[in-house]
Structures are given as C-alpha cells and as structure tokens.
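Missing here: one protein chain of the complex. Every other protein chain is in place.
Going by the order they are written in, the chains are A, B and C; count residues from 1 in each one.
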Amino acid sequence: MTLPARLTGVIPPVCTPLTPDHEVDTASLVRLVDHLIDGGVSGLFVLGSTSEVAYLPDGHRKVVLDTVVGHVAGRLPVLAGVIDTATLRVIDHVRTAVAAGVDGIVVTAPFYTRTHPAEIDKHFRLVAAAAGLPVFAYDLPVSVHSKLGADLVLQFAADGVLAGLKDSSGDEAGLRNVILGARDRGDITNFSILTGSELTVDNALRMGADGVVPGLGNVDPHGYVNLVNHATTGNWDDARTEQERLIRLFDLIRVGDPTRMGVSSSALGAFKAALHLRGIIETATMAPPQIPLNPDEIAQVEKHLVTANLL
Amino acid sequence: MTLPARLTGVIPPVCTPLTPDHEVDTASLVRLVDHLIDGGVSGLFVLGSTSEVAYLPDGHRKVVLDTVVGHVAGRLPVLAGVIDTATLRVIDHVRTAVAAGVDGIVVTAPFYTRTHPAEIDKHFRLVAAAAGLPVFAYDLPVSVHSKLGADLVLQFAADGVLAGLKDSSGDEAGLRNVILGARDRGDITNFSILTGSELTVDNALRMGADGVVPGLGNVDPHGYVNLVNHATTGNWDDARTEQERLIRLFDLIRVGDPTRMGVSSSALGAFKAALHLRGIIETATMAPPQIPLNPDEIAQVEKHLVTANLL
Amino acid sequence: MTLPARLTGVIPPVCTPLTPDHEVDTASLVRLVDHLIDGGVSGLFVLGSTSEVAYLPDGHRKVVLDTVVGHVAGRLPVLAGVIDTATLRVIDHVRTAVAAGVDGIVVTAPFYTRTHPAEIDKHFRLVAAAAGLPVFAYDLPVSVHSKLGADLVLQFAADGVLAGLKDSSGDEAGLRNVILGARDRGDITNFSILTGSELTVDNALRMGADGVVPGLGNVDPHGYVNLVNHATTGNWDDARTEQERLIRLFDLIRVGDPTRMGVSSSALGAFKAALHLRGIIETATMAPPQIPLNPDEIAQVEKHLVTANLL
Partner (left out) sequence: MTLPARLTGVIPPVCTPLTPDHEVDTASLVRLVDHLIDGGVSGLFVLGSTSEVAYLPDGHRKVVLDTVVGHVAGRLPVLAGVIDTATLRVIDHVRTAVAAGVDGIVVTAPFYTRTHPAEIDKHFRLVAAAAGLPVFAYDLPVSVHSKLGADLVLQFAADGVLAGLKDSSGDEAGLRNVILGARDRGDITNFSILTGSELTVDNALRMGADGVVPGLGNVDPHGYVNLVNHATTGNWDDARTEQERLIRLFDLIRVGDPTRMGVSSSALGAFKAALHLRGIIETATMAPPQIPLNPDEIAQVEKHLVTANLL
C-alpha cells in the first residue's frame, strides 16, 4: 500500500516473539499482529528497538518482514527498521525490506563509528536515494549516541529526504522545535512526526505530533488507541486520564532485579511476559544475551495486568 | 594454522582497500597484505575498526576474509573481527569467519543495546561456545560505550572463554591490571594481551603486553616491527626513539579539516592516502558516509611521509 | 515571608546584572526585580544557573541576596540557589542565604565529586537538616552529571526532606513520574513541582506541575504569566499559542556564533542583551570566562524583540 501523506494514530513497534531455541515464532507473531490490528492501530513498525532488532540476525529479520507484510496484506502500512552501523550495511537491509514489500523504512544515524554531522547528513541522503520509498529518521540517542538536531531534520524534510521522524529521544523541547519548524517554514509538506515517548503522548499530540510509536502498545494497544481517539476528538482530559493509566501500567518494566539484568532485559521481558500471560504469544523468550525474568518477576507483571484489567 | 599459545609481535588491523564504487579492491588488498608480511608482522587482524568493519556489508566482509585467508595460506595467523550489535548477529559472523579459515576471532561487548554486566558476561560465553576457536575480547569503549573491566577479562581467561585481549581503551592502568592479574593469579595460562594504543607500545611491552595492533602499522609496518624487536632484545631506549618517530608520523591523522569531517574520516583517510602514495593501494576510497580528504589535505599526508622517509 | 504550601505560577531565575568591571550592578538588579514583579511573577529564584551562579564569587552572591531580599521586602517569596560541589560547602551558602532572609533554598546533588546514590541521599538530608527552611531539589543533569530519580525525590518528599523540585532535566517522562507519584502515594502533601523547561510549560502544567522557572521569563515575564493564567483558567489552546510565541522568541539564544562561544554564553548573552535593549539593565556584561555577543549578534537579538513586540 502507499503510505498516507501524514501517518497518524498508533503505530506500535511490534515485539518479535521467539521460540525457546531463539527462532522467530511466526505463529505468535501473526497472533500479535492480529491483536494489534484488533486494537485499532493505524500502522505497524517492525524491527525497531522494541522488536529486539539489534539482537536479531538477518535471517530472523527477513522472517519477520515476510511474515508481517504477508499477513497484513496491505490492510495497514508497515514500516521497517533498517538498523545497522553505517550506510552500506543499512542499504542492504533497505533492499531486503523493499523486496519484502514494506511501506516505509526507519533509519538511525550511524553508530559504533564516530560520526561527524556532515557524515550523518550524507548517510541519510544516500540511504534515502537508495530506498525509493518513504524514509523516517529514528532519533534514539540512548542507543546511537548522537542526537538529530531540529535543523537537520527540518532540512531533510524540506529536501524530500525524509517523510517523517520517529523521535525516541525523550527531548520534548527538541520535538517541539521540529513540530513548530515544520509548521512555520514554508517549504515542508507531508512530514509525519511520531513520538516514541510512551508516557507523554497526550503532550506530543497537543504540541502537534501526528502519531505515536509506543512499546507498551504491544501490551495494551486499545489503551493507546483510546488515548489518541480522545485527543483527536478534543477530549484532552480523557486523553490525560488514559495516559496516566498507561503510565501506571508502564511500571511493569521495572519488575526485573537490577542486580541481575539491565533495563532493556527488564522492559522487554515484561512486555513479552505480559503478551504471554494475555495468551497472545507462546513464550516470553528473549534473544541472548538478555536475561529472562524469573517466576517472581513474572508474577509482578501479572499483578500489573490484573490492576489494569488486562487479565 | 593454529595460533601460538602466546600471540606476540605486530598484528596490524588491515585496512580494507575499496574501488571507487565501494567494492573491495582485492588486488590492492593482496598488495597490502604482502606489504605487511614484508614488514615483518607476526599476524593480521582483518575486519577491525581500522578496516572500516562497521561500514562494510556482509558481502564485503566475506570477500575480505576469503582474500586474506587465501593469500596468506597459513604463513601467519589471521584474526577476524566479528563486529555486530549482539550475540546471534555476532555468531553469524563467527560462522562465516570460521568457514573462511581464520585462526581466531575478535569480539566486542554488545552495543546499540543497553547492556548489563551480566549480559556482557553471557554474550562472551555464548560467542566463545559457538566459535570453537580462540576468541579475543576487543575493548573499545569509544565505539561500544562500555568498558571491559579487568576482573571480567581475567575471569574469562581463567575459564578458557578468552584466548586474549585487544585493548583499545587507552586506559593503560586498566591494561596493567589485566597484565598483572594474569601473572599473579594461578589459574591463567596462554592468554595473549595485545594493545591497540599505537602511541604507547613501548610502555605496553614494558608492562608485559605480548603484542600490538597498530592502525598506523598499515602505513609503516617496518617501524612497529623495529620497535617490537628493540623491546624484545631489551634495547628500550631504541624502542622509545622508534616509538617517538611513529608518534610524529601519527600526526598525519589530523590533516582533515574538522569543520568538514570527523576524526575517523580524517584518520582512515590519511592511512589510505598514505598507502596510495606509497603505491600499495589503488585509491584512497573510503566507505560512505565517510568524507574523503581533499588534495590539500592529501598533500599534507605526503609531507608527513617524506619527513618519515617513507616516500 | 512564609512560602505557600504549594508554590505556583512563574518564579523566574533572576539574571544577575553586572557592571563592566564584573561587580553586581545592584541598581540594575533592582530594576530587573521590579520588571519581574510588574510582570506578575509569583516568586523569584536568585542564584540559579541563569543567574550565572557558578560564575559568581561568594561576595557577589551575598550582594545579590541582600539586594533582592531587601528590595522585595516580603512582597513575594524569594528562593536562593546554594550551588556548590558538596555538603559542607553548600551548608555554608545555606547559612548566608538564611541570614539574608530568603524563603527557600534550591540544592543540587554534589558535582565534580563522583557521587554514589547513597551519598546523594545523605547530602540532601544533611543540607535539609541544616537549612531549617524549605528545600527544593534542583535536577540539572547537564551541569551536575547525575539525574535525580523519581523514587528518590518522592521519598524525600514523603520524609519532609524536600518542599519541592525544580526539574531542569528536560526529561518530561521523569517529571510526570514525580507528579503522578506525588498524587498516587498517600504520604506526600504540600510538595511543589516546578519545571525549568521553558518550551514545554503548557505540557508541564497539564501534567500537574505547579509552576515554572523560565530563564526566558527575565526577558518576557508577562508572556509566561499569561501562559500560566490561560492554563489556570483552562484556556489550554491560548496557553499553547502563548507558549509557541515564546518558543519562537527563545530562538534568540542561538544568535551567538558557535565557533566563538558556547551555548551558555550565547543564551545568557542574549538574555542580558535583551534586558539591556529593553532598558532594564545597564550593560549586558557577563562574568568571565563567558564570551560577549558582538554588535551583529546583538542586532539579531533586537530583531527578535521587535518581532515579539517587546521593543
């Protein structure tokens, strides 16, 4: 399908269910996609950070692309992360994603390499030229260790290099500079601004963001769709109430013992445990070297779901 | 070939010559390998940071492995970097490297992901179990954004997880803690400690390091081999004099205008320009999005080479 | 005066006017205070980062305290920053501030020192015990290089260690966790949550923050007071419009040439140039080693003021 000129609503970063021996569990993945579509999402983002993309070999990535694009069959747009260290490696992922039939790609600045602003500029322009379909910049300084400035993003938008931004920087002032700049400059049209900050979605939408890419949306897509619907219809107080409920639910990412595992294992482990407890995926297996939650920690996830009326 | 129990001497990280359209220039790569072997190096490290590994697609990486392993034909050990974000991706590279016939692999901690010490531990153990040949840890905090502690490295050595360490952290005190720990603990044998800090090689060798992996060794392998030979025969003052000459030569990495490019483009650009000027590689092409040196900057590289009697 | 149980509205961090020879320009400071009070602010925060506190010797700091407390004479609350590296030094500043008659103090975690969470906890408890008046935590990771977690702040609130938080971290999700936690926990009353993020004030107020500490409020206090008044009366669309006007005005902090000066010199230089152009302070002098704006840069500040109808 063709992407809409402005991508709006909830576009969750789709978790990647795995079998106990760390292969992609395609049956669970299909159920997860159905769960999200039933929840009312307006698009899917596969192979993002919440999808454990950095942990998945190319073979796994291809299975995810083929499974999701095939199952969705054009019912809603599919964006794909093409996450890798530098330009030529990213372009390889772009080719695979394009061949699989995705509707847009999501690209970070180079990482691991020490990269100058002029090189970040060149990177996005080369990837966009090779892609031939809409490109979204993925701003994730916690992983990439550089921040995409508002001026750079806006220039990319004006030059047609980018179709949108997925901002997971947590920098709301910077996000607002992009939103306001895109509105105030006369040379930008059809630029979609998505926030990845799942605890401030109502704020982002009030500021003028188009949509949201919430990791927690795997667990409770209906909640985020409600939130966006309230916002779209101007019921901002209801949007806030729903957001606050989701913030309390989000606490489940903290169940993992910080002496045994990192925040990433804890958060992804909790999302997957919740999806397992809700009967959507077969196991909560994560790709190595992530550390699995133990039964006590999973019991805490269960409590969060009960409190949120999700079990 | 089998790796020696202790890897010593100069094991340069081999630059990856590219054609103007960014394919691996295998003819130049073979000439570069010959240049290094003629220089007296004791091993080769392909697909490290100086090899632009983070910029090279898997196809390029395979060509490099096949070309170098094939051309070397067992005359000296070949180590291969298997640089990628997390365990399963790294293991894919390990399989390719093992199939190509390398003698050891060089592995970083996960990056892009936010990784807990327990996850770093698990990562190295899983990669080593999958490799079935000697594994060297690659400590490069400037790229990986975490530091491998001496205790962790020593435990890996004692447990047979690691055959050695390539320390590019620049933390000489930390390196010394590994060297002294490996000597003082009773449970570590045959652990090779290599420094990637090309300006303090004499220090590292005096402290007890086994060998050196100098990026600048591409340009002047004879210099680094001289340095190591002086050290091995106890001529420490001559070793220092040679080291100081190489430090002055190393200034060539600063020819690139910092308003146009990053330190990485400047350094790799200067190494490749020097190899081109010395007639070893066909062009100084770097993988995108790196920024090439301009003629004025290349002329400065030339001056450095003349001063060092390398032209 | 006694602080209200909840501090609300606009509490600007008061710039510190200096004479050309870097003494405190008390006449200008008094005019600035009048300008702010005329603008409708509900309190004053002296000796914060925008006040150049880190650049001011103790003598200067005392002059500021005495001048402002004396001139305000209890008409509105005065908070004072007691910014220094560690506990005993901070307590010295607390004593001076208490003696001068301030109504509350604003304290960061230790900096320069490498500080453990247990030490941060101990620091705030010792400072609060020594202060004997309301203590606000100042969360400013860009300067302090550590972040105050929501759990720590909330525990301080419950224990009566803190009367409030001034959050200049830019982390809106973290701020929201504090706001929601203070509401959801049963053990916290009279805790004032202030945002220092001047571009997202409407968001912060909608989330439940009590007030705002905007550096730009020196230049346009009426604007921030309007914004808060719109929010208080539920006119959120007008609040947003006013916020967006202030965001455009805030662009004046970028007039400084980044090859000549840092962002701090540029921002403070622009604030002071604006106050000078508006006839409020005598000169735009900044404390060394900050770099002054040049006439071209000041002319750009003037344009911003004209556009904003402030000249």
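By definition in this document, a residue touches a chain if its C-beta (ideal position, glycine included) is under 8 Å from a C-beta of that chain, and two chains touch if they have at least 3 such contacts.
Since this is a predicted model, take the numbers as computed values, not measurements.
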Chains still shown that are in contact with the chain withheld from the display: B, C
Candidates C:168, C:243 or C:264 - the one touching the absent chain: C:264
Sole residue of C:37, C:54 or C:173 that reaches the chain not shown, by the stated touch rule: C:54
From C:119, C:238, C:282 or C:302, residue that would touch the chain that is not displayed: C:119
Identified contact with the non-displayed chain, of B:66, B:172 or B:282: B:172
Full-complex contact with the absent chain, from C:29, C:144 or C:255: C:144
Residues belonging to subunit B that touch the chain removed from view: 170-173, 176-177, 180, 184, 197, 199-200, 202-203, 206-207, 236, 240, 244, 247-248
Residue ranges of subunit C at the interface with the undisplayed chain: 22, 54-60, 83, 85-89, 91-92, 110-116, 118-123, 126, 142-145, 260-265, 287-291
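Throughout what follows, only the chains that are shown with their structure count from here on.
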Between subunit B and subunit A, distance of the C-alpha-averaged centres to the nearest whole Å: 35
Euclidean distance of C-alpha centroids - subunit B vs subunit C, Å: 49
Where subunit B touches two or more other chains, by residue: none
